[in-house]
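Other chains dropped; remaining ones untouched in position.
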């Protein structure tokens, strides 16, 4: 079915339980997560041969990360270890009008201090069909921009399909810096993923008739965004997840895909949220799976949207969902009747 | 007010906390539950003299079950003990588009291995007004079909009113086997309970204009179902709970009752769900209570529907609700204002 490699940082995730605010919490729930690791785990749950590449600190937490990903069947053999700390992100889960709040404490991490010699891309990308990364990786430093170039050019040489999720993070770099670096990297990218905000922030391409803050998004507007992105960078495919925020705990959720010249959109779900972090990653994973399975554009966007809809109902960044469960939702079983 | 005996299996219930999936859980919440025990506890909470009959393993878990039921005032003196294991059911609580999932591990239980000599129905049913069982009990084995026949015929001889909740479980028997056995047992039954799916699966009687999967149910359709069931088996009363699934955590909930020739339906509630397991049992208990109190058909179905509406807001299978609380909801206090 194809082998997928993803590359990026994985952090310790510390979240307050029971919707407590940071100042109220006397315990944190612990897991490990990161955009590209989330994609690898999601694909592994779809029975895809997936491999996650990163660099971890040589301590108990580095080893805990290794175990944590390995349990989901992800290939971890190209993970390297070195000096430094494991990045951390803290999350306080919102509700109703109170937004969730994320505090990053990721500076000086082992991964951010990676060196180009840490990863042997010739070997890593042998026998690989798909390579995925996100805009977070090059945002972590110029060394990582360099490593991305190396990985991407190797992938191109080997005929590996390359996907990228824009994943703009304002805390990591300015829009200007992001635009400069990402424009350059786009030349290697075949398939682009983004959310309802990224294209504007990174490339200045905005959807008409849409207001992200108020949760009103226009399909027409996002079709234009897809077409402009394709035009500018000559992508095979562009997919955008569309979140209409109504409350911190209830969102509209859908997605669009421009494949070649064909534009399709998925049905929209109203999702009651257990945990929305990682939804974009599960959307990307859904599309990668669909493409590897040669689904039609319409089936692909429905699969990815349903997969990521279900992610919202699962605690943690990882999408613990099977292909069968996604297909059940695509086929209309979305009313939550008990499965016995 | 009358004494009620219920008969069936009670299991250990192991549920994942906080909407976790099975693969994520490192602890299970423990309780003990089963359709007929749920009815007995609900009736005891309504101050009805109720007695639960079962067979339990002679070990710590059998004794724990005994304590567990006894605390709610249910008469446990006819419970017998023997070899075997306590059946278990595991539940992972869904949310939004993700359904709850139940895994049964009930084979080889002490109850499933019951022998006809384990229960002295002459004694058990002395001074009793009502006997209740569900379709799960005969589904557990031919020995239990035989025991049901014995119990039901004794009940009939003694003039005890008999109710049955169809409670079809596809994991326990085929629709064909269920139809064969249940058709036979219906001859003893005065009052039949079912949910929106059971009548079709067990007796092939389907509601028009309804789609259970999509959560659209027609009152007209279910009136026909009631009338056909009554016609075929000559019941005194037939009541059906009607669940319109919208999300795993939000359902429409109502009920209909055909009593003699009078068909009535309750108002419909939109329920935000804490735990929906046991709702059907609490609906049956509500109706048994209403009948024992000689409520009118309209009052009866409103009482049962309100009681089981409230069950959805309570963790665990048991309906910890008083008559006064049910009546408060029937009278329209359903907006959840704080009671101080």
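Order of writing sets the chain letters: A and B. Residues in each chain are counted from 1.
Operating definition for what follows: contacts are C-beta pairs under 8 Å (C-beta built on N, C-alpha and C of every residue); 3 or more make two chains touch, one makes a residue touch a chain.
The structure displayed is predicted, hence computed values, not measured ones.
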Copy number of the whole complex, given 2 identical chains are placed, is what?
6
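Assume only the chains that are shown with their structure count from here on.
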Chain A and chain B: spacing of chain centres that average the CA atoms, whole Å
44
What residues on chain A touch chain B, complex-wise?
17, 269-274, 306, 309-310, 312-316, 320, 325, 329, 332-340
Chain A partner contacts - residues on chain B that touch it in the complex
18-21, 23-24, 94-102, 104, 169-171, 212-215, 245-250, 276-277
